[in-house]
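Structure provided below as structure tokens; questions to follow.
Only one protein chain is missing from this complex, and each of the others stays in its spot.
Labels run A and B following the written order; every chain starts at residue 1.
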Amino acid sequence: MLGLNKRDFTLLLIVIALAGLAPFLLNPFPEGSAMAQFNAGYPDLMQKFVIYGIFAIGFNILFGLTGYLSFGHAAFLGVGSYSCVWMFKLLGYNVMPGILLSILTSGIFAYLIGVVSLRRSGIYFSILTLAFAQMSFALAYSVLSNPKFNLTNGETGLQVYSNDPQWLHSADKPDLPHLFGLSMRATHEMQLGAWEFQFNVGYYLCAVIMVAAFYLSIRIFRSPFGMMLRAVKSNNTRMYYTGLNARPYTLAAFVISGMYAGLAGGLLSAVDPLAGAERMQWTASGEVVLMTILGGTGTLIGPVLGSGLIKYFENIFSKINDSVLHSWFSFLPDGMEDFMVTIVHPFVGKGWHLTLGALFVLIVIFLPGGLVQGGQKIRGLFTGRTEAEQAAADANQSTPAE
Amino acid sequence: MDAIILQILNGLDKGSAYALIALGLTLIFGTLGVVNFAHGAIFMLGAFCAVTLSKILTLSYLTIDETQVDFLGNPLKVKTPYVEHWFGQDVGAALIDWAVPLAILFSIPVMIAIGVIMERGLIKHFYKRPHADQILVTFGLAIVLQEIVKYYFGANPIPTPAPDMFRGSFDFSTFLGFEPNSVIYPIWRLIYFAFSALIIGAVFAFLQFTTFGMVVRAGMADRETVGLLGINIDRKFTIMFGIAAAVAGLAGVMYAPINAPNYHMGMDFLVLSFVVVVVGGMGSLPGAVAAGFLLGILESFASTTWATTTIPGINQIIIYLVAIIILLTRPRGLMGKKGVMED
Partner (left out) sequence: MGILEVKNVNKRFGGLQALGNVNLSIRENTVHAIIGPNGAGKSTLLNVLIGKLIPDTGSVMFDGQSVLGRQSYEICQMGISRVFQTPEIFGDLTVLENMMIPIFARRDGAFQMNVIGAATNEKTIIEQAEHVLESLNMADKRYFHSASMSRGDKRRLEIGMCLSQNPRLLLLDEPTAGMARADTNNTIDLLKQIKDERDITIAIIEHDMHVVFSLAERITVLAQGSPLVEDTPDKIKGHPKVREAYLGESA
């Protein structure tokens, strides 16, 4: 189907189902119940799930296939965001030109950075990309924001003002990002008993794009090009002694993954027309790395799972405050309760980044293969097969895959 | 001419910090083969050693002076630091005033301990893992460290002044035969530079003239062979990690009066120090030091009003631009050795 083998097609169907039914799946708890705080089925958060999913899928094309660890991918996200807002300012609030331009500019940007960074591999490459990202951040934050030449609007962030030209804007169109007149914020609410589900235009646009991005990534993974990239990761020496210069391949992967990041950045602006430099900071680059390794580097579904989990936990953890903690541990004796609250407190609320860092360390130590590999291990326990046998069996089912 | 000398002097303090951090990075990379993304966090912890000591020294108790009133008409509350209570007012006040230099003594054991715990507890297990894993785990560690500091010290910079007698500026002009007040330079920065030079000299001397240093240098050249000689190289490398941590920590302690420490100063310096290491040449200690000072001075020239009005914000990106140019022309860096981190 669609040029995919059976397993990959099933995977695609699962992702489509997850994305399509997300408003139901993410709101399992009735409105007003104590558990409702764990619901995630509202537009803002669901949009983040799929947008960061795209970002991580793209990152995985580079890191998962070639093994080149970029620490500067947030730069492309930021470039995409700025491009999209500029389209809003110049042309009007239709998101299509903005999204297309964000893919294009981030692609060009990725090419320029890639040409320089890919001259070296390994650690050098990581450091170079990190340096480029920090430079882009400095550019966006201050250099390109001065009275003479204001491209990024510095600290305030780039946004649309009423005196912007917006050449294509007409009075009948909404004064907010829209897709050919359909506002990104339009939300249909559905009441089912105690449950409430929200269907948001912005979310579904992002979800459709995410599914397309996911499909493309499967095709890349299964293509000869993907095989070449895995060969680069596996053994660069043999690659060169096979008469192949690896650089055009890695550069192509770098640009593709930069374009994915740009697309994600464009979508971030499309659902909320404000672009700030903080999107380019190294923490954002680190976050996408974590999403990918949490899910499973080099696996298809891993980045989608990883980004969803991270964004979900970010949201939930940030909401927890001391009174919530006290209610959780209220079953303990008083002294113990306070003690537990003191221990957990630094990790929640504003301390989300501490949790993120700790998670980073723990995953790299204990689960370097991510959730997907963890799942395979558990599956192995039940079927009594080792991982190698499992992999061999998997390989036998699909043709030249895995 | 005087302006040029002034800018060179201005670049020395940042250059010293870059050089010290880059030196530690190179030592760790050369001996252990690990790129330590947490090294900036160690620098930051050093600065917070100074903050902590000055906080400890100023721990105070309150007494109420009935004879005086504050501006609201309430009896005046007088804060008295415990150290003044214990050692008398003069000695106590001097101790508080000298918190930063005292923090040097305080930080050396603390930083060595932190370094050794880091190496034994975490990084040791990553020698055989891919470089990507090493980067990721130290990166995570850096986030954890800086978030812990943020949790206890808050997000705002904490001013930590130098001792009173070093707070002024020094006028170089008459020495150099210029008009008075054309080349004035804060004394503390001068001390910082001298201190850094001392540490750099000490590290080099240590590597050059001690047996320990000889083994470490041999280990940097060829780790496996030294291991075969029956020398317990791992233990030596642990100590090396502790030393590198102490160097970065001291750089941080002394930097506290120059820029009020905040929790993310480590990462800001780390990225630039990496650039310094890459420009100097991966694995080359003299390269790291030279490139550190070079880039620090370049940055200071780019920060002059003339430069920033010609190209706005050039001071923020000059280091990266130079790094790109150098990498395009000399891929191995200024003093890089062949075979270090090559395909």
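Please note the rule applied: a contact is a pair of C-beta atoms (placed from the backbone, for glycine too) under 8 Å apart; a residue touches a chain by one contact, two chains touch by 3 or more.
Because the structure is a prediction, the values reported are computed rather than measured.
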Displayed chains contacting the withheld chain: A
Per the touch definition above, residue among A:Leu244, A:Leu309 or A:Ile365 touching the missing chain: A:Leu244
Which of A:Arg119, A:Lys233, A:Lys350 or A:Lys377 contacts the chain that the document leaves out: A:Lys233
Contact partner of the left-out chain, one of A:Ala252, A:Met280 or A:Leu325: A:Ala252
Contacts of subunit A with the absent chain, listed as residue ranges: 223-225, 227-228, 230-231, 233-235, 237-245, 248-249, 252, 388, 391-392, 395-396, 399-400, 402
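We take it that only the chains that are shown with their structure count from here on.
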Of all residues in subunit A, those that touch subunit B in their complex: 63, 67, 69, 71, 116, 119-124, 126-128, 130-132, 134-135, 138-139, 141-144, 146, 148-149, 236-237, 282-283, 286, 289-290, 293, 346, 351, 353-354, 356-361, 364-365, 368
Subunit A-touching residues of subunit B, taken from the complex the two chains share: 35, 122, 125, 129-133, 135-137, 139-144, 147-148, 151, 267, 271, 274-275, 277-278, 282, 312-314, 316-317, 320-321, 323-324, 327-328, 331, 341, 343
